[in-house]
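Dumping the structure here so I can ask a few things about it.
A protein chain is absent from this complex, but the other protein chains hold their places.
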Amino acid sequence: MSNFLTTSIGRKFLMSITGLFLMMFIIVHLGINMLLIFDDSGDLFNQGAHFMATNPAIKIMEPVLALGFLVHIIWSLVVTIQNMKARPIGYKQLNNSKSSTWASRNMFILGSLIFVFLVMHIIQFFWKIKITGDPLLAHVMVGGEEMENTYALVAGLFKESLIYSLIYVVGGVLLGLHLAHGFWSAFQTIGFANTIWLKRLQFVGTIFAIIIAIGFSVIPLYFQIKF
Amino acid sequence: MEKTINLTLKVWRQNGPKEKGRFETYQVSNISTDSSFLEMMDILNEQLVNENKEPIAFDHDCREGICGMCSLYINGRPHGPDQEITTCQLHMRKFKDGETITIEPWRAAAFPVIKDLIVDRTAFDKIISAGGYVSVNTGGVPDANAIPIARPAAEEAMDAAACIGCGACVAACKNSSAMLFVSAKVSQLALLPQGKIEAKRRAKAMISTMDELGFGGCTNTGACEVECPKSISISHISRLNREYLKARFSE
Partner (left out) sequence: MSILNSKTPEGPLAQKWTNYKDHQKLVNPSNKRKLDVIIVGTGLAGASAAASLGEMGFNVKNFTIQDSPRRAHSIAAQGGINAAKNYPNDGDSVYRLFYDTIKGGDYRAREANVYRLAEVSNEIIDQCVAQGVPFAREYGGLLDNRSFGGAQVSRTFYARGQTGQQLLLGAYQALMRQVNKGTVQMYTRNELVEIVIVDGKARGIITRDLVTGKLERHFGHAVVLATGGYGNTFFLSTNAMGSNGSAALKAFHKGAIFANPCMAQIHPTCIPVHGEFQSKLTLMSESLRNDGRIWVPAKKEDAEAIRAGKLKPTEIAEEDRDYYLERRYPAFGNLVPRDVASRAAKERCDAGFGVGTGLAVYLDFKSAIDRLGKDVIEARYGNLFQMYEKIVDDNPYETPMMIYPAIHYTMGGIWVDYELQTNIPGLFAAGEANFSDHGANRLGASALMQGLADGYFVLPYTIQNYLADDIRTPRMTTEEKEFVEAEKAVKERFEKLLSIKGNRSVDSIHKELGLVMWDFVGMGRNAEGLKKAITRIAEIKKEFWTNVRIPGSKEGMNIELEKASRLADFIEIGALMARDALNREESCGGHFREEYQTPEGEALRQDDKFAYVSCWEYKGEDAEPIMHKEDLVYEFVEMLQRNYK
């Protein structure tokens, strides 16, 4: 078992497992975020955010999630460097659009852009909520409980800034593209595919990617359009 | 119907494994669209010999798409623009008059260029010799019908066994991964009762050799399946992953 994670399949296995884990996080994240557009008072979202911030299970998961991100990112570097080494001299003429999707060939680029987006996203929300604080986060009472007004922070950003809203739309699309390949690829790598399931997973993966991309893009657009 | 075309060819020339290569441009004219791509290369070579120049070295042998010897990365695609064929089965009717065709060797660290368009694919033999077989000696085996094999399994094994070892999968893969090649053999033998017995050992040994030889890893782009002249499915890669993970987790 010792060198498993350095073998070609072992490396990919780690990418796959962390990827699947991050996908579960994404689903939860999107679920909570959707509360933003279903209640303009913000109460629903604040309750959701508060629950996530205080729930002990989530507290435990937080460092695991961070680890998941870290491993997924670092290993993607390792995988990419190894794979680049396998072809020291490239082709003069490439015509690979007929044989594979753009997203599948550019997972590292997509991932890197998502990483940039992620850093910005953390600074804008997570950092402020957890560390520095922000005037917009002034506590509110929801259902008899006092909590931070996370809604104000998020809605504020999207209402105020067209640029940021667009960046978030782009972020959602990038994530969708990443998942369009990443979803079924993760199952393929852990060996959960055969001729029939391969097609099913690819289909489900596409639907999943579209839902994620649209879901995350809709939120900033909603605030831009409505307010 | 037969017609003739004129072409410009940009061909990779390299005198030896250690030498520096370059592209050279050649003109060929009056090529019948009924001729095969390699026959067009023959015509060019005949032209070069008549000019007392060294002909272009390229691998080819059976010229009917089964030996796996021919290669060539033509206009950005292994085995050229047609589907489900090898270069030797590619015909000139797939090209237009006046077209420029770029011809390159397979590019991969594990497939070094020997000369011009010829690459060294002995890495594939090394992978097979690491475990791509059933360990039986000649003689003393049971009757052929002693073990019935379900037809779907036999058919799927045959789908995988159709691999001709040409290396188009490696050439097509952006990572130069040999996973489709390895998976075809692992999958074929894992599907059959004769091969199941040492399936774990086989998957481990073949993957370990594949890694040592400098092939990249699989990122499931699926290009290999599309460019494979025998259309070997990437579902075999999933089976290989499964066999390999089973082997590693049961250590």
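General remarks:
In order of appearance the chains are A and B, and numbering begins at 1 in each one.
Criterion: a contact is a pair of C-beta atoms (placed from the backbone, for glycine too) under 8 Å apart; a residue touches a chain by one contact, two chains touch by 3 or more.
Treat the numbers as computed from the prediction; the structure is a model and nothing was measured.
Considering the whole complex, the hidden chain is in touch with B.
Screening B:9, B:72, B:103 or B:118 against the full complex identifies B:118 as the residue touching the chain left out.
From the set B:69, B:203 or B:234, the residue in touch with the chain omitted from the display is B:69, counting the whole complex.
Residues of subunit B that touch the chain left out of the display are 2, 15-17, 32, 34-36, 38-39, 42-43, 46, 48-50, 52-55, 57, 59-69, 82, 84-85, 89, 91, 93, 114-115, 118, 120-122, 124-125, 128-139, 141-145, 147-151, 154-155, 157-158, 161-162, 164-165, 188-189, 192, 194-195.
Methods note: only the chains that are shown with their structure count from here on.
Listing the residues of subunit A that touch subunit B in their complex gives 1, 4, 7-13, 79, 82-96, 98-101, 104-105, 107, 181, 184-185, 187-195, 198. Those residues of subunit B lying in contact with subunit A across their complex are 10, 12, 23, 73, 75-77, 102, 104, 107-110, 156, 172, 174-177, 179, 207-208, 210-211, 214-223, 226-227, 233-235, 237-246, 248, 251.
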